[in-house]
Structures are given as C-alpha cells and as structure tokens.
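Selected chains only, in their assembly positions.
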Amino acid sequence: MKDLKFTEDLSRDDVTLMALSAKKKSGLTWEDIAKEVGMSPVWTHAAATGMAGMPQDKAETLVRVLDLPAEAVDVLTECPSKDWSRDIPTDPCIYRLYEIAGVYGPSFKALVHEKFGDGIMSAIDFDMEVTRVEDPKGDRVKVEMTGKFLPYKQW
Amino acid sequence: MKDLKFTEDLSRDDVTLMALSAKKKSGLTWEDIAKEVGMSPVWTHAAATGMAGMPQDKAETLVRVLDLPAEAVDVLTECPSKDWSRDIPTDPCIYRLYEIAGVYGPSFKALVHEKFGDGIMSAIDFDMEVTRVEDPKGDRVKVEMTGKFLPYKQW
C-alpha cells in the first residue's frame, strides 16, 4: 500500500496556485505585495509563481501577507526549476514580447557588440521594471531591463 | 530562354548584405550612422537590415552615408516582410532575450493587466533603446522599451 505521508507535501505548483488565489481574495495588487515584501513587483510576482527562489525572510513576509500555510516558506525558498515553454506563447499580451525579440533581436546583438565587444547581457544578474507612462496619444507600457555584460572568456 | 531583365533587381537580402559590408568598410558605428540619419540606433539598424521600412529621405541619407547603389533607395522604402524564426535562436547573446521573455513574461502580463486592464503593449507603436551603464561591479547593458497600451475592443 502506498505511503500517504509522501503525497501530502506541498508542491511548487500548489504554492503558485495558492498565492494567485490568495492574492485575488486579498484585494491587494502586486505593487502592494511587493512593497510589503520590500522588493520590486516583477521579482515579487516571479518569486510567488515559481520563477525565482526567495530568501527566508522575504518568503516569511509573503506567507504572512497572503496568509499562506507556514509550510509554503520551505517551498518558496527552494531553487525552482525555471521552466518555460520553447513553444512561443500565443496569448497576445505575452506574444508581443517574443515578436519584439524576433524583430529587434539582431539589432540588440549588433549594438551590444558595438558597445561592449564579444559577450552577452546576463539574464541572471538581471533586473526588470514595468511601469505606466502617461501620454496624450495613449498611455504607454514601459519596460526597463538591465543585465550585467559578460565577456566571453578566451582560454 | 529566361528573361534576364527580371533577375537583375536588387532584392531586400542583397541590400542587407550590402549595408553590412559597407558599414564594416566605412569604419562607422551604428551610433554614427544613426546620428547621420537622424534616428535612433536600434531603428536604424533594423531598417538597414530589413526589419523596418524607411521614409524616402532617410533611405536617401543611408544610401549616401554607406555609399550604396542608388537603386537601394527603392528597396529600403518598401514595406518589408519582417520574418523572424519561430525556432528560438541559439546564439547566446540573442537567446538571453528569449529566456527573459520566457522567465518573466507571465510577470510582465500580470503587471500590464494590473496597471492598464485587459489589453497589450503594442509591438508596432513601439520604440527601444540599448545603452551602456557604468557600474563598478561590471558595466551593464540597459534595454528600454515603450509600447502604446492597446485595450481589447468589446463589441
């Protein structure tokens, strides 16, 4: 007979669903939650949904703010598998990010090499903000990213 | 016998190769060229390589700056096919952009909806800059994008 004690663990997916459900019930925005946690909204959302691991104190704050079960702290502090689909998503809001990468990616590469030489912008030592910019012709979404330049080692 | 007059046209790919070759020979940077053309470096590179159509005057300037054949103006002012590969590129410098879209795309979507409601950031009414930010722990690549928010029509 299978041992039930092993099937009761909270999985990373359980915690993500709990966090999204609790957030909706709480009436808080991600901006609000991020302020409580003391981090940026992009990172806070990513960490709450399994795309970043949290330090112990941040995880405890998140659990308190969203009234999650205490066991969720252990899950939130793990190093997650940051799996994303190699099939480009079709939801129009997310798809446009990939379209931008597709259309302007070669221009990005040309300018990085022009300004830094051979290497890449890190996606690990990286940060990102999303803000609303007022504009009389229609407000604009602003995305800002910075990533450390990493030169290729030559050995 | 095939009619040769139809095979002598400059194709969009011909002009892209010519522009890249001429740029290398000229010793100019994309920053330099963009300044001459009076546009931003990202857009100038995109337009020179077939990811944007140019207004007549800008195309004429580019042809002059890079010493391209006069027929290139016609090609540069066409509406190009902005084809990009749905197979995510593997060159590490470009791949990282897709990794960012994959890891942080859902957070981007959550924040856009939180700040604007149901809709998207336009990839058409859109601009992007790439700059170098000095940092004592290693200089950083900065990418800034803005796109007009487009709300879904309800009808």
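Just so it is clear, A and B label the chains in written order, and each chain counts residues from 1 on its own.
Everything that follows uses one rule, which is that contacts are C-beta pairs under 8 Å (C-beta built on N, C-alpha and C of every residue); 3 or more make two chains touch, one makes a residue touch a chain.
These numbers were taken from a predicted model, which means no experiment stands behind them.
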| item | value |
| --- | --- |
| Entire complex copy count, 2 subunits given | 10 |
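The definition used in the following text is that only the chains that are shown with their structure count from here on.
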| item | value |
| --- | --- |
| Length of the line joining the C-alpha centres of chain A and chain B, rounded to whole Å | 26 |
| Chain A-touching residues of chain B, taken from the complex the two chains share | 29-31, 41-42, 45-46, 49, 51, 82, 84-86, 88-89, 91-94, 96-116, 119-123, 125-126, 128, 130-133, 135, 137-149 |
